[in-house]
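The block that comes next holds subunit A.
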Amino acid sequence: MITFDHVSVTYPGASAAVLTDVDLTITAGELCLVVGSTGSGKSTFLKCINGLVPHFTGGTLSGRVVVDGRDTREHRPRELADIVGYVGQNPLSGFVSDTVEDELAYGMESLGVDSSTMRRRVEETLDLLGLADVRSRPLLTLSAGQQQRVAIGSVLTMHPSALVLDEPTSALDPPAAEEVLAALTRLVHDLGLTVVIAEHRLERVVQYADRIVHVPGAGAPLVIGDPHTVMATSPVAPPVVRLARSVGWSPLPLSVRDARSAATSLRERLRDHAPSPGPVEQLGELVASAHRLVVSYDGVIALAGVDVDIRRGEVVAVMGRNGAGKSTLLNTMAGLQAPDAGMLDVGGVAPARLAAPDVVRRVALVPQNPSDLLWRESVNAECIDADADAGVARGMTRAVLTELAPHIDDDTHPRDLSEGQRLALALAVLLVRRPPLLLLDEPTRGLDYAAKERLATIVQRLAADGHAVVFATHDVELVAEVATRVLVLAEGEVVSDGPTATVVTASPAFAPQVAKILAPQPWLTVGQVERALAG
Partner candidate 1 sequence: MNIARRAAGIALVAMSALVVPVQHAAARTYYNYWSYWHKPPGSSSWQYSSVGASGYYLKSGVQVEGWRFGIGSGSPSDPQPRPTDVSYDAYCAGKNTDKTYRVLLVVDYGTESGAPSGPVYSCYGFNDDDNGFQVLTQQHTERDNSGLICAIDSYPRSGCGDTVSSPAPTKSPSRATPTSVAKTSTTAAATTTRSSPSTQQSASPTLTTLPRRRASVAPTSPGPTPTTASPTAGVTSTQATLHPFTTPAATSRSTFPTGLVIALVALAGLGGGAWFLRRRAR
Partner candidate 2 sequence: MKRLPRTLHPLAWWLWAAGVATAASETSQPVLLLVLIAAAAYVVAARRAITPWSASYSAFMRIAVVVLVVRVVLYVLFGDAGGNHVLIRLPRVPLPTSWGVRIGGPLTAEGLISATEDGLRLGTVLICVGAANAVASPARLLKALPGALYEVGVAVSVAISFAPQAVVALGRARRARRLRGRSERGWRAVRGMAVPVLEDALERSIDLAAAMDARGFGRRGNVAPMHRRAATSLTVVGLLAICAGTYGLLAAGSPALLGVPLMLAGAVVAVAGFAVGNRASGRSHYRPDAWRGAEWAVATTGIVVAAAYVVVAHRDPATLDAISQPLRTPDVPWQLALTSIVAALPAFLAPPVPRPGSRSRPVPVPARARAEVAL
């Protein structure tokens, strides 16, 4: 079906090859999972399949890539469109037209499919992906999950025999990701499509994969094999796998279900241990407190009477479904949104009343898209700007940055940084003013495991330094890792507020994998278990 024949890729201007001597064959009907940390070359690997590399990106490709008998040397991506469907990371940026139906039909139009067939395929696809009820909606009004499904549908209508997805969920929050992955697995099972998917939310897909390709990066040779063997060694692994490794189970369980059955003995061993309390919290003074806070955007109530106190040293996770008011809470605390009623006090004042410079001295907010905060041409320029804004000695920001994320090159363009590095830069730029309260909106979006771990340590260190950190997220693993307290919002109201362990284990929806495996025992993270077993 898809054959890589000793393929190496070098981009123009780059000194080293991204991929060297890749040699594999993906058989029809296979679900091939491509793992690897950000920037390791996953995307390059995928783009080779439909010829985007090198036709679109430029560069040198040695060896051959043959898809269904067509060699990418002779066939440009558009000539492969009818056999390879390629879906990129951010669904919204791939859209050409403005409504769902038109978008689904677009590909077929350029293939010249006759109109009756087009009509039929569109209807099929609408049903297959459960989009029938939004068929005539503008794409902008869809949820992220729906948008990604439309993106997938828009290539399915061309009836490709292979589907290539480049991190289809990295830009989505977990619920949306669930939707998409559910749809995908249905495709694999119903249509028997060949699917090559790069994904970092392994916990959801790894159990469906027939084969895993691990791209270590830096041109190192790929590790290819069946999930169990690859996962046994892969540095990128979901919690369930890491737990299994540390306890030394084999065969390696890939799903919570397998793990639970393997975990009986472990539960025995852990019965007489108690989870070491997470990051010890010594509560400092109050930095922010809201009382009966009510906020509404043009008529719609976003926050309906929220009470919350935040003290130094706390790490508060704000959870809840989309539109529950998480972002609104953070924006209001950062003074972007004026409350309609109730009292909000950040560092002794109401933030909305203050001029921008005074606010940022008290509270820093990193928005969902950190690059909004960055508008200079290089990391260095960005840091110097920040120094000037904060009125501190030149180099301070740079120092903060180096301790958040070591070895970032001064001259790199902020946009060329990885998501993790960019987040670090945004943090540094804000933290240089040492605001007591730090707010993060969906910080883990687009981060791979490594980046997430780095973020976790950063947050813990900040808390230890006496900052108060509040972050809105869907990512239960991160919450389990760092949060000292969880605040669950629903329809603008606080439905539960308490220590992480109690809130998270209370409902399966918010439970991390380890907790699910070891329930009813209150273990949250692999780290805790390892510590318990070690000690």
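Inclusion criterion for the candidates: all candidates are chains of the complex that A comes from, given by their letters.
We take it that contacts are C-beta pairs under 8 Å (C-beta built on N, C-alpha and C of every residue); 3 or more make two chains touch, one makes a residue touch a chain; residues count from 1.
Everything numeric here is computed off the predicted structure, so don't read it as measured data.
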Tell me which of 1 or 2 touches subunit A in this complex. 2
Write out the stretch or stretches of subunit A touching candidate 2 in their complex. 47, 50, 52, 55-56, 76-82, 84-90, 92-99, 101-102, 105-115, 118-119, 122, 136-140, 151, 154-155, 158, 331, 334-336, 355-357, 359-361, 364-365, 367, 369, 371-375, 386, 389-390, 415, 429-430, 433
